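Just one protein chain is left out here, and the rest sit where they should.
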Amino acid sequence: MNKLNVDEIKKDFPILDQRMNGHRLVYLDNGATTQKPIQVIEAIFYYNTRSHGNPHRGAHQLSIRATDEYDLAKERVRQFINAKSLEEIIFTRNTTESINLIASAYGREFVKENDEIVLAISEHHSNILPWQRIVKEKKAILKYMYLNEDGRIDTEEIKEKITKKTKIVSIAHMSNVLGTIHPIEEVINYAHKMGAIVLVDGAQSTPHIKVDVQELDADFYVFSGHKMLAPMGIGVLYGKKEILESIPPFLMGGDMIEYVYEKEATFAPLPYKFEAGTQNVEGAVGLKAAIDYLENIGMDKIEEHERFLVEYALDKMLSIPYVNVQGPKDLNKRGGIISFTIDDVHPHDVSTILDSYGIAIRAGHHCAQPLMRYLKLPATSRVSFYLYNTKEDIDQFIEGLRNVRKWLGYGS
Amino acid sequence: MNKLNVDEIKKDFPILDQRMNGHRLVYLDNGATTQKPIQVIEAIFYYNTRSHGNPHRGAHQLSIRATDEYDLAKERVRQFINAKSLEEIIFTRNTTESINLIASAYGREFVKENDEIVLAISEHHSNILPWQRIVKEKKAILKYMYLNEDGRIDTEEIKEKITKKTKIVSIAHMSNVLGTIHPIEEVINYAHKMGAIVLVDGAQSTPHIKVDVQELDADFYVFSGHKMLAPMGIGVLYGKKEILESIPPFLMGGDMIEYVYEKEATFAPLPYKFEAGTQNVEGAVGLKAAIDYLENIGMDKIEEHERFLVEYALDKMLSIPYVNVQGPKDLNKRGGIISFTIDDVHPHDVSTILDSYGIAIRAGHHCAQPLMRYLKLPATSRVSFYLYNTKEDIDQFIEGLRNVRKWLGYGS
Amino acid sequence: MDLNSIYTQLIMEHNKSGHNKRPLDNPDIIERGHNPSCGDDITLQLKIAEDIIEDASYTGVGCAISQASTSMMIDLIKSKSIDEALNLVQTFIGMIKKEIIDEEELEKLEDSIVLRNISNMPARVKCAVLAWHTLKEAISK
Partner (left out) sequence: MDLNSIYTQLIMEHNKSGHNKRPLDNPDIIERGHNPSCGDDITLQLKIAEDIIEDASYTGVGCAISQASTSMMIDLIKSKSIDEALNLVQTFIGMIKKEIIDEEELEKLEDSIVLRNISNMPARVKCAVLAWHTLKEAISK
């Protein structure tokens, strides 16, 4: 079997080739944002020095090139998640905007009093707040699926919370705190049976595992470029064509129109209806280059590599008595994210101390306060892996971990 | 007086140094989007290879650097438009999103039945559609200030349309079709007297003339990075602090919160309340570099240079009998945008023909259909200038213009 | 891009002459077609008797390419059957999409064949195909 050649891959990421606080930089904050390979950086550079124009608006060469680049990027995204048609791919700013668009535009149109919207308790704030608002506006009801001891949602919970009253289920494919891969096939099947539509927050999954929206039969699937080697400021909203057609525009202005009169306007067809104002072509170009890079390596190999890293890291972490790992122990139920706490040391101190060893991790509530409250943890530390992380990165992390308690005056 | 050294400036823009269809590229579509100097391109490159992280979320070095870069960019924007405090500067995606934010968040909160919202007939679709929606939702009334023969709004029109019933006036500082600089000081003063607030769409003005939001006393002022040498995907919303504090968030999720519970949430203070999800730090970095570049040259000199270009171009264009120029003739009332038509030739043919001479211009309704209908023009051609345009660019454009009619079989 | 291959003598003449640009008396079918993004807006008028297009004309505004394309199409479809006309539409669209490149097959488009080079000008393709899409709408109902 062909393994990932991580040493070669690492060379593509100039930012990783620096020392931090006197140590080799180990970047383990990929759940927050990822780094860019030189291929992505150069694609943007090339666009900016050869092809930049306002797409869809001009008949001159630069505008035509920009339009081509934009359309090519969209087609690349379509292929990547296997959407049926280009009309189903809408470029947004990020996952957060994608979810807000759906909650506002779909929610305002279709959610009625006493309808139920179901989330998982582990959702990111971006997949909670937009629903809280629409529920308040519409006098609807917000329900949560809770996790079992292993950090997962089980069948009983799905069947209890999703009912004939459910209008929308919105759930992350992978939890950004626990790394849990949720049983979204099961959720989607059951929700459809109950007559509900399902939005899948793919912010943490799309960068790391092969996603096929048709196979999943997701109604909406959303993700962010900056978590998958692409620039900030570009995100994706996939939606089934029939559904997208049935909902009104969200942001308005620019090219999303057909005819505009003083008092009213008609709207452009999909996907333009949802793309108001000048779009982020550079971001789209970067996203295309990022997908090229990922698929050139192979999503299956990336997944396998991360699984290896998680196994290796978990094994070492579990052997340290004062380290407490959160989330599923079963490697088939989790991706490359590990949340943990250290006895007697606050997660923020853990992250500051590790930083002094060149290791970048995150600490806090990870934009998932309801989950933290449910787990009765004020905060956790979190490491999250990507294709450029190595065994050595984890060794350095574990080494750092072993030093943490000493800095706060504990024997080990 | 120091003139702009345009030959030196042009060297900073690698994209301009290419031939297009066998001719020297002349880029006169700056109203649609502008090109980037190498200083902006390199600032983004440097960020991507040294400092990229998710800002405000981590305690590690890369996250701290990204936070610093983001905050510095915001401070730079604050200085650039002379806002009172950082809390008044919100990064958005573009002008369109900024206006949608205000129309939705402010409009939903404060507009009541029969309230009036006043626009200019020359507004860009992005400054029309969001108001059409809120007016429909709230059973309020949308009114337009029309232009006089010279393409300007006169005092009588202001006083007729803005009344005690007016809640919001939203108007472009400079028209993207006619180049008219609207009398926004007068509009703002009078609207304030009537108790209305004023949003100024600065998409076309901020890149070209010195803007001081405090001196103008604008309540909201919005613009896009990509029209002022900066990347796509970054825009600005300036709002007076008291007003921003009084309105609810627009997009929700990520760091714009304080505490999130299952059923409700409290929000972060300004400006974070309005910045949901991962922000476009690269875009902000690019915008800062662009402002550095512009101010290093001097906004006054840029304005003067463009005035020279407009004067030079207008003079030549007016001497061609079959060229019809739209908009004010008084150079003090217009910026570097000229819309025109050519007898017997459709604007789209004009732009295709000029493109074959290496000249990039725009043709169409310029996202201002109500204005086109008001002017009784199905479309116009438009040239728009910037600091890197030269006398030679205009000579080449005029030369091209003289050839247009021949291609369609007219003697001259 | 070679402008000569787009703004040909033929297009120039069709654009200027306007010999098909007039309203019909009592048309059997009136069909409007428009390109909101560029403002081209034409209305086709057809007189049909026993499946044969007896007369055709158009009114409306647009660029030289859309006007010429419309005019050439009208010259072509007059006295043709509905089926023949539909077939011509398909051939024309196929040519523009570069899916049909067989010279012999394209020959039946007569004058309209000069529009083939428009496929090298993505921004103007919509102008060239507007009339043909409108015709298809009109007669496949």
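Each chain gets a letter, A, B and C, in the order it is written, and its residues are counted from 1.
Heads up, the rule we're going with is that a contact is a pair of C-beta atoms (placed from the backbone, for glycine too) under 8 Å apart; a residue touches a chain by one contact, two chains touch by 3 or more.
No experiment lies behind these values; they were computed from the predicted model shown.
Within the full complex, the chain left out of the display contacts the shown chains A, B. The residue touching the chain not shown here, chosen from B:A268, B:I297, B:I320 or B:L377, is B:A268. Interface note for the absent chain: among A:R133, A:K167, A:K240 or A:H365, the touching residue is A:H365. Residue B:D68 is the one among B:D17, B:D68, B:E264 or B:D343 that touches the chain missing from this view. Here the missing chain is touched by one residue of A:Q18, A:Q39 or A:S356, and it is A:S356. In the full complex, the hidden chain is touched by subunit B at residues 56, 58-59, 63-64, 67-68, 255, 257-259, 268.
As for the chain not pictured, it touches subunit A at residues 21, 345-349, 352-353, 355-356, 363-365, 378-379, 407-409.
To be clear about the criterion, only the chains that are shown with their structure count from here on.
Contacts between chains leave no pair untouched here, as each chain touches all the others.
Measuring from the averaged C-alpha position of subunit B to that of subunit C gives a distance of 38 Å.
Subunit A and subunit C have Cα centroids separated by 47 Å. Multi-chain contact residues of subunit C, defined as those touching 2 or more other chains: 37, 121, 123-124. Taken residue by residue, subunit A touches two or more other chains at 58-60, 63, 255, 257, 259, whereas all remaining positions touch fewer.
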